[in-house]
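Complex shown without one protein chain; remaining protein chains in place.
Each chain gets a letter, A, B, C and D, in the order it is written, and its residues are counted from 1.
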Amino acid sequence: MARFLKNKKASIGKAPEELIFIGERKVNEASLKLIDYGSETILEKDLSAIKDALSCIEGHTVTWINIYGIHNTKLINEIGEAFNIHPLTLEDILHTGQRPKMEEYDDYLVFILKIMNFDETMETIKSEQLSLILGRSFLITFQERSSDIFKPVINRIRKNKGRIRERASDYLAYALLDTIIDHYLLVIGKLGDKIEEIESDLISNPSKEILTKIYRYKQEISYLRKSIRPTKNFILQLCKIDTEFFKEETAPFLKDLLDLSTQAREIVDIYGVILTDYLNFYDSVTNNKLNEIMKILTIFSVTFIPLTFIAGIYGTNFEYIPELKYKYSYFIFWSVLILTGIGMLAFFKRKKWL
Amino acid sequence: MARFLKNKKASIGKAPEELIFIGERKVNEASLKLIDYGSETILEKDLSAIKDALSCIEGHTVTWINIYGIHNTKLINEIGEAFNIHPLTLEDILHTGQRPKMEEYDDYLVFILKIMNFDETMETIKSEQLSLILGRSFLITFQERSSDIFKPVINRIRKNKGRIRERASDYLAYALLDTIIDHYLLVIGKLGDKIEEIESDLISNPSKEILTKIYRYKQEISYLRKSIRPTKNFILQLCKIDTEFFKEETAPFLKDLLDLSTQAREIVDIYGVILTDYLNFYDSVTNNKLNEIMKILTIFSVTFIPLTFIAGIYGTNFEYIPELKYKYSYFIFWSVLILTGIGMLAFFKRKKWL
Amino acid sequence: MARFLKNKKASIGKAPEELIFIGERKVNEASLKLIDYGSETILEKDLSAIKDALSCIEGHTVTWINIYGIHNTKLINEIGEAFNIHPLTLEDILHTGQRPKMEEYDDYLVFILKIMNFDETMETIKSEQLSLILGRSFLITFQERSSDIFKPVINRIRKNKGRIRERASDYLAYALLDTIIDHYLLVIGKLGDKIEEIESDLISNPSKEILTKIYRYKQEISYLRKSIRPTKNFILQLCKIDTEFFKEETAPFLKDLLDLSTQAREIVDIYGVILTDYLNFYDSVTNNKLNEIMKILTIFSVTFIPLTFIAGIYGTNFEYIPELKYKYSYFIFWSVLILTGIGMLAFFKRKKWL
Amino acid sequence: MARFLKNKKASIGKAPEELIFIGERKVNEASLKLIDYGSETILEKDLSAIKDALSCIEGHTVTWINIYGIHNTKLINEIGEAFNIHPLTLEDILHTGQRPKMEEYDDYLVFILKIMNFDETMETIKSEQLSLILGRSFLITFQERSSDIFKPVINRIRKNKGRIRERASDYLAYALLDTIIDHYLLVIGKLGDKIEEIESDLISNPSKEILTKIYRYKQEISYLRKSIRPTKNFILQLCKIDTEFFKEETAPFLKDLLDLSTQAREIVDIYGVILTDYLNFYDSVTNNKLNEIMKILTIFSVTFIPLTFIAGIYGTNFEYIPELKYKYSYFIFWSVLILTGIGMLAFFKRKKWL
Partner (left out) sequence: MARFLKNKKASIGKAPEELIFIGERKVNEASLKLIDYGSETILEKDLSAIKDALSCIEGHTVTWINIYGIHNTKLINEIGEAFNIHPLTLEDILHTGQRPKMEEYDDYLVFILKIMNFDETMETIKSEQLSLILGRSFLITFQERSSDIFKPVINRIRKNKGRIRERASDYLAYALLDTIIDHYLLVIGKLGDKIEEIESDLISNPSKEILTKIYRYKQEISYLRKSIRPTKNFILQLCKIDTEFFKEETAPFLKDLLDLSTQAREIVDIYGVILTDYLNFYDSVTNNKLNEIMKILTIFSVTFIPLTFIAGIYGTNFEYIPELKYKYSYFIFWSVLILTGIGMLAFFKRKKWL
């Protein structure tokens, strides 16, 4: 259950106004980082309290506040008050088992989505929740712990690469979403590599280990699909709605995002089908093997059973067995055995078993 | 049939105006409880007759009447008359085999849904019908028997926690629906735990008991899906329609409810797929095992059959068998046996069975 | 073919104006019954010709004409002329292999649907076609033969139970449709009982008879689905269209009908899935059984084969076999046999076959 | 490939204006037949050139030109010019691998569909392409070869049966489409008979021949579905669009056509499901049989293996085997054998194999 459903028990019947953190605590202390930039200026600093950020928001620059660690309900509450965030949004940020979604409020758009990582040694996909609040001139991101995923975007801002510094907070939101979905494709790619790797083993030597692997990968695919499907859906929704938070000129970028997420979904589905095909193949090959084993067993048994029987006949101790007395009986006996054996083999030849 | 369809026989061709209780009687006496609250006041009492509640409804407070036990058709009829409820609604309340739905009438919204419970010892899901009538200033709930499910909500009202006392009857309806759907997630979680528990047994020791369990869980999943799917659908419908019974400010809470129920549905589907995967895995593992058994049988049989045959040859009583006379015949005989055996094993080595 | 498609051969290329009866003749003589009622009056009589009914239709009462036996094309033609029915409608009434549907004409609504019955001894579902023409003040029903299905409705009219006598012909149409769909649920329930009954046999003793039963029930489910699906669809359509033939006040009853038919469809689908699960279970159990059989065969064979081989060795007639001479050889021989046997069993213990 | 895709190679990159015949030439010479009728008059003649038909078209009569044989691209081109047909339409007529469709042009509606025939000896479905061009006062049909399929319609025209002579070219088009779809139901019925016939064989004696038959029928079902699905779709589309080529009064007939084609599609799908069920049944029965075979083999082997082993023991030539000397040893030996055998059988009894 741990994987497909976070424990909701703690929250049953509670008011949404009572903020509770539901999830695993991944970092000791929550930290806040601020990046404030315009086409000309850039300011980076670590915040000790959220109120230090409020002065920056007033200006014409883009203010990005990045929060690492979300178990601190007091901090989340302060942010909620400072930026006038709806209690339900705060609740969603604190419950790490949320399904990906987008919601529009009067003062902001909120995105809940998952950052995916592929753990190469365990061959499992790990996910963390990212919440992204896009206001008119600010962007707040909530991550479960400090990570490098947005490094390239931060570098583009720092080095003033491309047009990111000239554009508003909506473009920054796009850039972050783009990075996350690119990561999905990366994770799918790595899992896909693992999946394609077992194909040759599957053909040459289908073992129980491979079977177990296939089912493990199937669960990973399920897990990916569970996040990617709703993500794709809210991006589609984002492309359709007419929102003031995204400028007209950002529209083609959103369409590009939709393409990426559609592709992610399709490839996940294709790998799901491939794994199902592997399973059927496994079963067919196993059946095939059983046939081959049975064929060999049958050829041997069926050839030797009558021969052993004949030998048994002449091993009996009846006092009067005329054949035993003739000098050439033993050689005739051998001939009969050999002819019977050849007859059997001819029979199998006709049955196309040899 | 008991589980998937309540007996409709009693009602065939009957007029909807004739009220009949269809279901199992779960409590001896029906009882009525009233909670009437505003931001300042709160009144709780047990009612002996429905008319005692009518005075409360007039005021500006929220009046919540909770009925436990619905087999008393006379009582239901009185309530129907007192609150001007359509006969079809009363019929729906009395038939416990109803599918979850929402309906809008001029004076009220009616919700029919299921309260789910997971019976840990029997490992089955039990359900009861809850009917909820939301009027402009009152809320009536009909339960099959007294239960603790709404305790946390009652406590929030009593202790004036969160904003529940400041809000109207629509928020109360939301709070109850939220509690019920949270319960679904709890039940899914418990069943999910059971499902995930059998995975390791399935890999190490697939037995008929596990197989039977998988099928039992599949039926539970079917049973859950049967209730959750229409529930999700009517919540979606509720988010879309423009009704006076839900205030504008409650809308984000309804969307939250929709998220919860969508998540419930998706996770139920995921467990359905996992169980199907288990079954396929079971079959593959069983096949695998059969192969291993056959391999061992074949190796043994095929190795010993020719050896036993050779021994049989020299057990015959032909008078003239030249080999029997030589002194070293017995040792040569042994050598032939050993070489044949080694040849067989080499053959299996080449076939990759050893 | 008889079950899923009535013979169309007779009608190929024929004009729709040429009325032909396609189906099985289930009654010798067609008969007509008239019930004409208002809130105060009620008149029941057997008609000898359709023209006798025409006078009743003029009034403000509801006129219900029930025709049993539809092979009489002349009678159908007369009715068609008397009530101005479109030739295509008449054609539909006469072809008993019609799929359920609703059609709106200027002067009437026509419903084609199936009355279902579960034949307990044969365990098959029988169906008959019911056509229902709803005009502004009359209702005509066409049944293949006389049946008791509408008895409860007739009794409600006779005894003036509920509101049926106060309402118009549209309410009567609803009451009849409701009765028919209630019957579907009854039939599904009976079939469902049969399906759930075989479950315990399936687990304890899966035999070919059970397998054949499962497939028989699957076909019954298919047969039910074939009728119920389009019925549900046209009721949905009926709820949506804006027709003068159904009064505003009947709308909630139609929604109720939609609920019933949706439930019928869902439960049919659930039983379809259950039967498929049974089949998979059957296969898994059979595989399981094969494994057990093979295990026993293998344990026996593999244990005795080398023992028999060793006995064979000392049954050979070589002149010089040193072991045969020692006094304790026979006891050593036995020890070797017993030790080999124990070794085999230990091997199987390790393989977890014992 | 021959069945599911006609060779497109010849046409790659060609302009649609270059007419090429793609298909099998089924008749030596193309022939043209004209039927021109009104409510009073009827004229039938064989045409030698298309221009002979043009005079008839002017009048108020319905002009039906039936072309048998479409490999003659020159003729098709002349018709195209005479009736102002779009080059793409002519291309569609000439490519016999077209998927069924309807298209509306300014001067005509064009229907491309398949005429189905069930070849009883080969048990395969043959299809031919029929193109139908419906203008305001004319109808042109293109068939691959002369056939009797429209005979009943021609007879209705000749004998002035029904209303066909009083109606316009759109009713003629309906009558022809109706005939073709009735033929689909006939073909489905014949195939369905074959499918239902194998059921009893399947239960009593599942052989490889039956298996091959099931797969052959599955392909026929695929083949049918490939034509029927788009046909149903374009009839649905025809019911919805508002076209001048079909008069208001023909609308109920089109709806009837839609019913027929929907029914055709549904029954094809049901037979598809039945065949899949047959396959699963086949596999289950085969598994069952294997179990029975294994049971018998095991009972025999397991009963006799220890008996043979015991006999082997006393066939050894050890000099000192005390048992051999006692007078009643042989009878004790027999008793042991019989008891062992009985023990084995008791064991199987307990396992419920006997």
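Everything that follows uses one rule, which is that a contact is a pair of C-beta atoms (placed from the backbone, for glycine too) under 8 Å apart; a residue touches a chain by one contact, two chains touch by 3 or more.
These figures come from a predicted structure and were not determined experimentally.
Student: Sort through D:Ser39, D:Asn77 or D:Gln219 and give me the one touching the missing partner chain.
Tutor: The single option touching the absent chain is D:Gln219.
Student: Can you tell me which of A:Gly59, A:Pro152 or A:Gly343 touches the chain that was removed from the display?
Tutor: A:Pro152
Student: Pick out the residues on chain D that sit against the missing chain.
Tutor: Considering the whole complex, chain D reaches the absent chain at 1, 4-5, 7-9, 11-18, 86, 88, 91, 98-99, 101, 103, 105, 205, 208, 211-212, 215, 218-219, 222, 226, 279, 282-283, 286-287, 289-290, 293-294, 296-297, 300-301, 304-305, 307-308, 311-312, 314-317, 321, 323-325, 327-330, 333, 337.
Student: Tell me, which residues in chain A touch the chain that this view leaves out?
Tutor: Contact residues on chain A toward the absent chain are 150-153, 155-156, 161-164, 175, 178-179, 182-183, 185-186, 188-189, 192-193, 196, 203, 252-253, 255-256, 259, 262-263, 266-267, 270-271, 273-274, 277, 280-281, 283-285, 287-288, 290-291, 294-295, 297-298, 301-302, 305-306, 308-309, 312-313, 315-322, 351-353.
By definition in this document, only the chains that are shown with their structure count from here on.
Student: Hop distance check: chain B to chain D, minimum number of steps through touching chains?
Tutor: Counted as steps through touching chains, the separation is 2.
Student: Same or different: do the copies chain C and chain D touch each other through matching residue numbers, with over half of them shared?
Tutor: Homomeric contact, different residues on each side for the most part.
Student: If chain B and chain C share one sequence, what is the angle of the rotation that overlays their CA atoms, in steps of 5 degrees?
Tutor: Roughly 70 degrees of rotation.
Student: Centre to centre, by mean C-alpha position, how many angstrom separate chain A and chain B?
Tutor: Chain centres of chain A and chain B, defined by C-alpha means, are spaced 26 Å apart.
Student: What is the distance, in whole Å, between the centres of chain A and chain C, each centre taken as the mean of its C-alpha atoms?
Tutor: 41
Student: Counting only residues that touch at least 2 other chains, which ones in chain D make the list?
Tutor: 315
Student: Select the category (line, ring, star, complete, other) that matches the graph of chains linked by touching.
Tutor: Basically the chains just string along in a line.
Student: Could you run through all the chain pairs that touch each other?
Tutor: So the chains that touch one another pair up as A-B, B-C, C-D.
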